[in-house]
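The structure under discussion is supplied below as structure tokens; questions concerning it will follow.
The block that comes next holds subunit A.
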Amino acid sequence: MLYVSDLSVSIGTRADFTDIVSSVSFEIGKGEILGLVGESGCGKSMTSLAVMGLLPEGGPWVRTGRAELAGFDVIHLPPYRRVESGHGGIAMIFQEPMSSLNPVMKIGEQIEEAIRVHERLSGDALTRKARELLELVRIPDAALQLGAYPHQLSGGMRQRVMIAIALACRPQVLIADEPTTALDVTVQTQILSLLRELCDSMGLAILFITHDLGVVAQLVDRVAVMYAGRIVETAAVAQMFERPAHPYTEALMSCLPDPARFSRRLTTIPGQAAKPGQVKQGCEFAPRCRQAVEICVADAVPYAQLSHDHRALCRFPLVEPRP
Partner candidate 1 sequence: MSGQPILDVQGLSTDYTVRRQGKTIQVHAVKDVSFTLAKGEVLGIVGESGCGKTTVGRSIVRLAKPHRGEVLFAGTNIFAAAPDELRKLRLRIRMVFQDPFASLDPRRSIGDSIAEAGDIHGLFKGGVDRQGEIEKALNNVGLDGSYAARFPHELSGGQRQRIGIARAILPAPGIVIADEPVSALDVSVQAQVLNLLADLQEMMGLSMVFISHDLGVVGQISDRVAVMYMGRIVETAATRDIVDRPIHPYTITLMAARPRPDPKIRIKPGIEIGEPPSQFDRPAGCPYAKRCAIATSLCATDDPSLRMVASGRMVACHNV
Partner candidate 2 sequence: MSGGLRSQLVPFARRPIASLGLVVLVCIVAAAVLAPLIAPYDPSRIEPIARLQPPNAAHWFGTDQFGRDIFSRVVYGSRLALLIGVGVVSFALITGVPAGVLSALFPRFGRVMMRVIDVLMAFPALLLALSLIVILGRGVSNAILAIGVVYLTTTSRITYGLALRLRTETYVEAANSMGAGAVWTIRKHILPNLISPLLVQASFVFAFAQLSAASLDFLGLGAPPEIPSWGNMLAEGRIFITRAPWLLFFPGLSIAITAFSLNLVGDALRDRVDPRFREMLSGNRR
């Protein structure tokens, strides 16, 4: 459904640039959830903003790459064509619903506003559609809540409203950028459950961006791990947790606190996460990698295709390729 190929986002000028997202490629199928995982600064948010065409003016720009949806390259569409697609298209929800919602507008009006951009409805029909959307995201007393203001709702409710607004344009793809990071864990479970439900029932393709590996394990179908602006591993979720191929993925998972394990000390990755563009030559992870050798530092790293849906950006992947 969504095919992103060779996406690079850079800062600087055409003559003198630094990639903050480098040659990123992934695809998301209908009814599938792809998790984009990485620590802060790895470029995951920048990638999603680039796909949505939301990169700030005068800031980072798309140097190469396409994002294909239903035959169109959405990155290079002029703005007026982005809206006209009617149904289908990409919607996005963010981490802080309070900053995305207008505090002085009732949420019913905000949802209606989103609907009106894509459909010519008005009056009762419009209000009914708004209410249906609220019911779709399982907000209790939907008719009543249409008249509520954002500050009257809890964090979890606001996030559901955000999802409702995102669904107003009947998108094919939903990009969720850390939507539950700011929420309590019990609320988080319910939002994740809602996303799963929407994905199954509407055939939505979801790009779920997060740094929380626990959420990844429970929700997503496939995972792409990012480090220093590149995707270092793509795999099905079970594969990633059981037999990760890239040393960074493996190291990341060994850092997780697990109360069931009861050792006082956690394994850590030595050093600090590399910023995109910081490592000039060779593999970005090599300085911290437990199995790095000279060639890792000297030469650019090739992709290793380990199976039809598993690949890693490593010269010595931890998993053997399977035909």
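Basically, a residue touches a chain if its C-beta (ideal position, glycine included) is under 8 Å from a C-beta of that chain, and two chains touch if they have at least 3 such contacts; residues count from 1.
Per the selection procedure, all candidates are chains of the complex that A comes from, given by their letters.
On a predicted model such as this, the values are computed, not experimentally measured, just so you know.
Enquirer: Which one touches subunit A in this complex, out of 1 or 2?
Expert: 1
Enquirer: Could you list, by residue number, the parts of subunit A that touch candidate 1 in their complex?
Expert: The contact residues of subunit A facing candidate 1 are 39-40, 138, 154-157, 184-190, 192-194, 196-197, 200-201, 211-219, 237-238, 240-242, 251-253, 255-260, 262, 264-269, 272-273.
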